[in-house]
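The structure's right below; bear with me while I get my questions together.
Only one protein chain is missing; all other protein chains are in place.
Right after this comes chain A.
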Amino acid sequence: MALMESLVRVLASEAPRHNITQIKKVKLTVGALTHALPDALRFAFSVLREQPLFAPGAELEIEERKTRCRCRDCGADFAVEGNLGFLCPGCGGFAVDIIQGRELQIDYFEGD
């Protein structure tokens, strides 16, 4: 809910700058590591879209991103299944950088 309130704050300041009075759609990218559950986000959005900033029935699209890491030793780029296993499957190295999965981003919004 706090995340969605943050979303509303961002949109409430951005929409007037683009002369948009009613938002019809918002697209988010949500990484697996953030623990932001898409269903919970959708529920929170369904409550918050009742306010005048949003058109009736405004839509929320969520693109989910899996966790990916890159090994600092051998450079391998690998997916981390179910948030586990931050060890490089190539060389067994553990100095890895998370390169995907921490996103919590508003990609765009649409409206009139």
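Here is the rule we use: contacts are C-beta pairs under 8 Å (C-beta built on N, C-alpha and C of every residue); 3 or more make two chains touch, one makes a residue touch a chain; residues count from 1.
Please note the rule applied: contacts and distances are computed from a predicted model.
Per the UniProt record, the absent chain's protein name among "Protein-export membrane protein SecF", "Hydrogenase accessory protein hypb", "Carbohydrate ABC transporter permease" or "Fluoride-specific ion channel FluC" is "Hydrogenase accessory protein hypb".
For chain A, the residues in touch with the chain missing from this view are 2-3, 6-7, 9-10, 14-15, 18, 20, 28, 33-35, 83-87, 94, 98, 103-112.
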